[in-house]
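Note that one protein chain is taken out, while the other chains of the complex remain in position.
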Amino acid sequence: MNNTGTEQAILEVRGLHTIYQTDDGVVKAVNGVDFSINERETVGLVGETGAGKTTLALSIMRLLPERTGRIPEGEIIYKGENLLKADKEYMRRIRGANISMIFQDPMNALNPIMSVGDQILESLVIHNEEKRSGEELNKRVDELLELVGISAGRKHEYPHQFSGGMKQRIVIAIALACNPKLIIADEPTTALDVTIQAQVLALINDLQQKLGTSMIMITHDLGIVGKTCDKVAIMYAGEIIEFGTAEDVFNGEKHHPYTVGLFGAIPSLTSEAKRLKPIDGLMPDPTALPEGCKFHPRCPHCTEECKTGEPYLYQKGEAYIKCNLFREEK
Amino acid sequence: MNKTTGSANGVKVVRKKKSRFREIWGRFKKNKSAIVGLVLFSIVLLMVIFADVLAPYSATIEPNIPVRLQGPSAEHIMGTDSFGRDIFARLVHGSRNSLLVGIGAVFIGMVIGGTLGAVSGYYGGKIDNIIVRITDMIMCIPMMLLVLTLVAALGSSLMNVLLAMMISNIPGYTRVVRSAVLTVVDQDYIEAAHSCGTPNRWVIFKHIIPNAIGPIIVQTTMSIGSMILNAAAISFLGMGIQPPTPEWGAMLNEARNFMIQCPYMVFFPGAAIGITALGLNLMGDGLRDALDPKLKD
Partner (left out) sequence: MSRYIIKRLLFIIPTLLLVAFIVLFIMDLTPSDPGTLILGDNAQPEAIEALNEELGYNDPFVVRYVRFIWNAVRGDLGESWQTGRSVTSTIAQRLPVTATLALGSLVFGSVIGILLGILSAVKQYSILDFFSTTLAMALGAFPSFWIGMMLILIFSLGLGWLPSFGAGGIKNFILPWATAGCFMISSLLRMTRTSMLETIRMDYIRTARAKGQTERKIITGHALRNALLPVVTVLGVSFGTMLAGTVTVETVFSLPGVGLMIIEGIRMKDVPVVTGATVVLAAMFTVLMLFVDILYAFIDPRIKARYAKK
């Protein structure tokens, strides 16, 4: 789509591990994730529920639940600075101003007893480094509302007076308020009606093009990825098991068996198949992950070597696949 | 993270379906303060059961003037009152009356109020409207005032205090049970039962009561505690059990006049009331968390 920006990585994640310490044991939610995102680029993060996508997003924002969530190792580098080493105050300034987030469920993402205008304004006030006057900030609120397709006259209304799709537009306006460099959209359309989904998605896409923001699009919907993303990362059990351009992942020849399974699980207009092929089995319990390749209990191509040790890392340019199937190719 | 995805490779065996009671007990016993509550209340219950073993009843009634107003000693571990009666003995025997009023008022109130609430919530319509209006209005009178006026009208005695507290307990239970039933009635499985032609009676006993019982049990445990407090307050005001029958609130009423010389006379009965109510409240909290883990903080 648009890959015209300079090939400068805006955010780099290296060897990220995130765990939750719960009463039932240590939940290994993210297990060694590496990827980077360039300016003006959209990376799609795809996987089933429980693959660790949201945890990855919250780790980048450093918004993990304080008591349970921990990042034992890894680096998250934004503009040359490791965010995992940054102090709380630095991180607070990054959030909203540089990296912002659109949440999954717009129904609960807005404060019910604060007018929507005030909630957008709040973001501007927090990061008002240029010391703009209140009047200017209010004008910016009107501008933002119009930008997401809501009449500025409704800014004094409360969240309960808006529909789900409208609320998500307001959440988007909040995320865009301070012209962030990177937006993390965590399944922004999952909670919406199908007809509204398309509208909101088109809006996000449109604004991203217009404003030149980078974006991480988290979704379990491959259709959305195909429409919006430049690069795709497929996540399974807290790992990125396949990464590449949208072209690689959608039309390339080599795929991780899980990716093949994912594509088999969506209906296609062109193929002749009468039935969908679901992936057998369930996502492993994150408190007790299997040894070796984490997909091996469900993999149709599983061999003895898959059950122990890390799977082979097949690389081709920027793209990679973590699977022993491609070992002999070298 | 979604942890309900279960076992991928047999590491976690699918949990066997435990009986509901054992599951609740399992959660309850993990809760330290709930266990403290259970222990406290068990001590009080043992005291109620073995009162006659701990001290003869005669010691609580018969005056023994030569030893009046003595502080705690080896012979009278909690001292003696203005008639020379052993405070420990009175405390032990008083537990029966205090608990009787508390538990009695709650249970009878629960049965009557619960029935009204269940009828109201299940049938709805006019009956519901009338019952709700009346309970709302009765609840406009603070409970303690209602009990006081009732006792004033009926006369001071143990039975009348019990009766008065029972009556004033009814509206609260009507309300709790009604709302519990309403939330259950709205569930799909009740509609499913109706759509199969299950008779009303069957639906109420088989589906609604077992599912609405949680909030009722919690309310019961919690309110026995506050009923004991209210009963004590009534007796303290001199309107409950008449002397020389031992009862904690009444003991405090008598002790009030000797507060300056004999603080211990005030201390022990109040502590007994507090420990009993504390035990019940802690148990109630624990039960609430155990019955509905979602509510736990």
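Points worth noting:
Letters A and B name the chains as they come in the text, with residue numbers starting at 1 for each one.
One rule holds in what follows: a contact is a pair of C-beta atoms (placed from the backbone, for glycine too) under 8 Å apart; a residue touches a chain by one contact, two chains touch by 3 or more.
Model, not experiment: these values are computed from the prediction.
In the entire assembly, the chain absent from the figure touches the shown chains A, B. Residue in contact with the omitted chain (choice from A:His17, A:Arg70 or A:Arg93): A:Arg93.
Here one chain is not drawn; of B:Ile49, B:Ile141 or B:Met159, the residue touching it is B:Ile141. Touching the missing chain, out of A:Val26, A:Ile77, A:Ile126 or A:Ile196, is residue A:Ile126.
Considering the full assembly, A:His160 is the residue among A:His160, A:His301 or A:Lys316 that touches the omitted chain. Among the residues A:Leu11, A:Ala109 or A:Val249, only A:Ala109 touches the chain that is left out of the figure. On the side of subunit B, touch with the chain left out of the figure occurs at residues 33, 136-138, 140-146, 148-155, 225, 229, 232-233, 236-239, 249, 252, 256, 259-260, 263, 266-267, 269-271, 273-275, 277-278, 281-282, 297.
For subunit A, the residues in touch with the chain missing from this view are 61, 63, 67, 92-97, 100-101, 103, 105, 108-114, 122-123, 126-127, 158, 160-161, 171, 174-175.
One rule holds in what follows: only the chains that are shown with their structure count from here on.
Averaged C-alpha coordinates give centres for subunit A and subunit B that are 52 Å from one another.
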